[in-house]
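Read through the structure below, which is laid out as structure tokens, and then see the notes.
All protein chains but one are shown in place.
A, B and C are the chain letters, set down in written order, and residue numbers restart from 1 in every chain.
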Amino acid sequence: MPMMNNSEHQISPAYLREPVTEEGRNLVELLSARLPEVAAGAADNDRDGLFPTDVFNAFRKDGVLGATVPKELGGLGVDRLYDVALALLTLAEVDASTALALHVQFSRGLTLTYEWQHGAPQAQALAERLLRGMATGETLVCGAVKDHWSAVTTLTPDGNGDWLLSGRKTLVSMAPIATDFVVYAQWRSEDGPIMLTAPVVSREAPGLTVLDNWDGLGMRASGTLDVVFDNCPVAAENVLMRGPIDAADDAALAGQTVSSITMLGIYAGIAQAARDIAVATCGKRSAAPAAAIRTLVAEIDARLFALRSTTGTALAEADLLSADLSGDLAERGRRMMRAFQYAKMIVNELGLKIVNDCLTVVGGSTYVNTHPLSRLYRDIRAGWFMQPYTYPDGVDFLSAQALGIAHDNDYMKARAAQSAASR
Amino acid sequence: MPMMNNSEHQISPAYLREPVTEEGRNLVELLSARLPEVAAGAADNDRDGLFPTDVFNAFRKDGVLGATVPKELGGLGVDRLYDVALALLTLAEVDASTALALHVQFSRGLTLTYEWQHGAPQAQALAERLLRGMATGETLVCGAVKDHWSAVTTLTPDGNGDWLLSGRKTLVSMAPIATDFVVYAQWRSEDGPIMLTAPVVSREAPGLTVLDNWDGLGMRASGTLDVVFDNCPVAAENVLMRGPIDAADDAALAGQTVSSITMLGIYAGIAQAARDIAVATCGKRSAAPAAAIRTLVAEIDARLFALRSTTGTALAEADLLSADLSGDLAERGRRMMRAFQYAKMIVNELGLKIVNDCLTVVGGSTYVNTHPLSRLYRDIRAGWFMQPYTYPDGVDFLSAQALGIAHDNDYMKARAAQSAASR
Amino acid sequence: MPMMNNSEHQISPAYLREPVTEEGRNLVELLSARLPEVAAGAADNDRDGLFPTDVFNAFRKDGVLGATVPKELGGLGVDRLYDVALALLTLAEVDASTALALHVQFSRGLTLTYEWQHGAPQAQALAERLLRGMATGETLVCGAVKDHWSAVTTLTPDGNGDWLLSGRKTLVSMAPIATDFVVYAQWRSEDGPIMLTAPVVSREAPGLTVLDNWDGLGMRASGTLDVVFDNCPVAAENVLMRGPIDAADDAALAGQTVSSITMLGIYAGIAQAARDIAVATCGKRSAAPAAAIRTLVAEIDARLFALRSTTGTALAEADLLSADLSGDLAERGRRMMRAFQYAKMIVNELGLKIVNDCLTVVGGSTYVNTHPLSRLYRDIRAGWFMQPYTYPDGVDFLSAQALGIAHDNDYMKARAAQSAASR
Partner (left out) sequence: MPMMNNSEHQISPAYLREPVTEEGRNLVELLSARLPEVAAGAADNDRDGLFPTDVFNAFRKDGVLGATVPKELGGLGVDRLYDVALALLTLAEVDASTALALHVQFSRGLTLTYEWQHGAPQAQALAERLLRGMATGETLVCGAVKDHWSAVTTLTPDGNGDWLLSGRKTLVSMAPIATDFVVYAQWRSEDGPIMLTAPVVSREAPGLTVLDNWDGLGMRASGTLDVVFDNCPVAAENVLMRGPIDAADDAALAGQTVSSITMLGIYAGIAQAARDIAVATCGKRSAAPAAAIRTLVAEIDARLFALRSTTGTALAEADLLSADLSGDLAERGRRMMRAFQYAKMIVNELGLKIVNDCLTVVGGSTYVNTHPLSRLYRDIRAGWFMQPYTYPDGVDFLSAQALGIAHDNDYMKARAAQSAASR
């Protein structure tokens, strides 16, 4: 399909088929060239839970690790969520684990670019340093958001104007090769409110340990590990301040949307891959397809169209809003998050149906771990647990939005407040 | 929401919120001004099965009856399926029956414009005559496609170079006020193949009777009647020739898509109306919403987003393809029809779920015919029977497309061939 | 749960095919003989919203109106919920409205029998009088449970030891021919707690008006009317006392289950009727069924089996528990209600799916009010609003039961308390 000429008020079909920028097209092409390589290792890495380090080395060479870094800082300059999601979709059709790990780097590129453009001077400097490293592929930055159940991660002053970080984070994807971690931590000052902070810690920091503990149901090659911090020193210049935990501000929902919405592309890619395997398998059969096969195939294709359209629409909405800082920032945050959560619910529901029906179409041969549909059945389920908002959180948020119910939408602060309260 | 600036390769959120042309915006505004009037009669017309003639008189005054007629011929010049669907959605939020009837006129405007632009000279002249009449609102043109079970509608030469039409058509919406009917009829010549034809017959033609026989489950004010033809004379210049029934040509799928896809907007409008009633009803309650209410409301909103996104995407795809006659026309037809059928399946499934859940949210008070949700529950079910392709036909078409199965996609010719064979 | 005493070690298939008692078999046979008569009027009564008085006269002649009255009092002595539901199923296959109205009489027979067997002397006398009248068919007793939104129905002392009743009840089925009403009313004494009472009022009572206001979405021939009470005198001997509204007692759930669970048979009958029409229609077609038709028919039959099995199991469980008053009566009430609510959720979900799929199988001809599937599509939706517990109430009850959450399970007292609080 040719690039669409939008100049005449033409709305483009939003089903995640074509990039909307040249930068996005470039990224998709770079990734596409590596798909055979990614595909070659996917089954073994899934079986053994191995992270595809070689693939990431290839990505480094290609400049892909700086895809979302602005061109001014040496990156590829992909700035549309739509294009980032499409790139991840393309990769996920071959290996969702690799896409999930790469998403981490892409996501940090997008959010650090916002710091670089709109942050305070110290944040700008920190962001620029990281982004320049990402552009060359020397720097790989993980987000470490979710506390392990055993500990609240906290930042405390070291008495010399710098900080010490202690705690444990879980579900940190891409951790095996990360060079830096953006960690969500609380600072409990003596008298003031509890403050949320985001220290950036080097992997080399004393007291930091990356555990090798991932045995996922799926996404087994994504390197989704725990990271332990035991009085890690963090220089003051490397700490981003996020404000008091009791100051709910829906403006923050924008950044949370940017940080995670492109993951929807991964689940679209899984569903697409499942569909293609099912249809190809039917094509090899000599007998005419049974009635149920025809019905399932039609439903699979209709649902896949809906899944892609819904995802594409939410991404396009997020891109439009993301680019516009002129209005009410809280409402902008809520609108971005609503579109994201609508799409997330639909992607999860339809994605699982599609993959499940594909197993039915192909039959019993899928019920061994070496069959690609077995992997997809396990991988697709990760979508339900994506940041931010579980299904219950999403229901609370969306129903509160629809019904005008007071609700703390900032899940990070809400979680922090909960953990603080339970002490 | 401001009009989106598309100049920078920006993909627009395809969820049917904003028109994409000025002409579309104009149409939406004209309709919006009439919504209170339409709303005022909706309940009574539903109860009594009355056609809203006054509303259509108002539409005539507004120029709305010529909305899809080119400006050169005096119309409003709305030529995007997306915008037509959005206009119908807006109207259907208030009364789906009225939207369904108006769709008939809009649809004829779109397909006759194609005849005027691309047809043979005789077809161009016929189309121009009708379109000019539609622009002023003097001409209201129904499509009469589906044969009554009792008869195959046939055209026979009258011996003087003109024709005679006999048969019976059913499910002809807007019939109470139609001035002309485009009728699908077979011509069984002595030796050649059976030919499909489309005679255009004036309501005043001798032998034409419009029955007053509509008692629908829903869409009760849409004037969906039977029309009987008993040797109606039709001048040669008023007959469009469609070719032999055994010459399947997927290019024709494009016209069939254009003719019917905008109806999806009607069902989106029904779903939106149901949602708004449910949410408004919750808003009037003093007690905090029950757990199930919150869950249902979140699901309703997510599904509505998906329904609108999927519909919008299919319409945008159809618009892009409709505008491009440069490639393989058969493949263009199939692609347009695939997008349409994907969306139709999803709209039907999600639309019914949404309306049904809205009844659950509001409760037992909806179970009387005077409650608007009762009407919506009956109206939404019409979508499953929309032209072309029932659900089983859609499954056959889409599975044949996916699996590379030979299949006669032109349902009009396939039906005609069936009825011919059964004689 | 104790081991079931089943001397032949045979569990019977619980899918509501065969009565389990001779009395049940007798009732099913009496009803079966009247089915042609019931069927003959069903379409017209649905269209016009007419109550089938003639049919009920025939039932009177047959003794059917005393079906659930003990033999000692002149009735047919059907005492199993399973058999009552099966009888209603049989009738509902032909006309659900008639079944719903007849359910009212059956339900009163069952609950009054309990009063006669276990009530206080005054209640026993009152119950006996009513039951003897029901046995001959001279007495037809409605339950009037749900307050109209405009008024709380209240009982006040008349100063002479008797009572006055004022208020308005809604959704009182069988009202057109009722001779007596069991009304749920509050008595707000000066200082004590608000008391729930159930005065039994004759249709002839001064101040009682039966409105003719039913225009239902479905169940249109069920005579589901409002009844207004304007200072109706009620003799003290005709008032059943239910206790204070703030004394929640889950033992009462048993009676509420008995009163309503047999309605599940009606919805099973609707689903069965829809299935039979769909399959019969397919049988008349000459062409081989399309792939989607085969898939839908298989799913319809599987779901119908599940619907009947689930309903039958819940009824069998309720019968077992109903017959055993030896244990913890509160737990007995909760167990009966749990089984009922599980089955109700499933019946509603599967019933709607089945009927909807039957419309799809048969096609567009169903979309007129004269097609029987049109009626079934409207009738089936009533199930979601059946007493007691709407879907949200059911979710609250069942999740509270599963998760050990404190919850007021007695919806009648809970509602009364709500309305009291909102004054």
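One rule holds for everything that comes next: a contact is a pair of C-beta atoms (placed from the backbone, for glycine too) under 8 Å apart; a residue touches a chain by one contact, two chains touch by 3 or more.
Quick caveat: nothing in here was measured; it's all calculated off a predicted structure.
Student: Looking at the whole complex, which visible chains does the left-out chain touch?
Tutor: Within the full complex, the chain left out of view touches A, B, C.
Student: Just name the one of B:R168, B:R220, B:R294 or B:R335 that touches the chain not displayed here.
Tutor: Missing-chain contact among the listed residues: B:R294.
Student: Any idea which of A:S150, A:T209, A:N231 or A:T390 touches the chain not displayed?
Tutor: Missing-chain contact among the listed residues: A:T390.
Student: Would you indicate which residue among C:A14, C:L27 or C:V201 is in contact with the undisplayed chain?
Tutor: With C:A14, C:L27 or C:V201 as choices, the missing chain is touched by C:A14.
Student: Which residue from A:S150, A:T209 or A:T370 sits in contact with the chain not drawn here?
Tutor: A:T370
Student: Mind pulling the subunit B residues that touch the left-out chain?
Tutor: Touching the missing chain: residues 290-296, 298.
Student: Just the residue numbers, please: which parts of subunit C touch the chain that's not shown?
Tutor: 1, 3-15, 17-18, 20-22, 25, 80, 82, 279, 282-283, 288-289, 293-295, 297-299, 301-303, 305-306, 308-310, 312-314, 316-317, 319-320, 338-339, 341-343, 345-346, 394-399, 401-405
Student: If the missing chain were put back, which residues of subunit A would it touch?
Tutor: Counting over the whole complex, subunit A touches the hidden chain at residues 171, 214-219, 286-287, 290-293, 352, 356, 359-360, 363-364, 366-371, 374, 377-378, 381-382, 384-385, 390-396, 399, 418, 422.
Operating definition for what follows: only the chains that are shown with their structure count from here on.
Student: Using mean C-alpha positions as chain centres, tell me how far subunit A is from subunit B in Å, no decimals.
Tutor: 41
Student: For subunit B and subunit C, what's the span in angstrom between their mean Cα positions?
Tutor: That pair's centroid distance is 42 Å.
Student: What is the distance in Å between the mean C-alpha positions of subunit A and subunit C?
Tutor: Centre-to-centre distance between subunit A and subunit C: 52 Å.
Student: Check each residue of subunit C and list the ones that touch at least two other chains.
Tutor: In subunit C, 290-293 touch at least two other chains.
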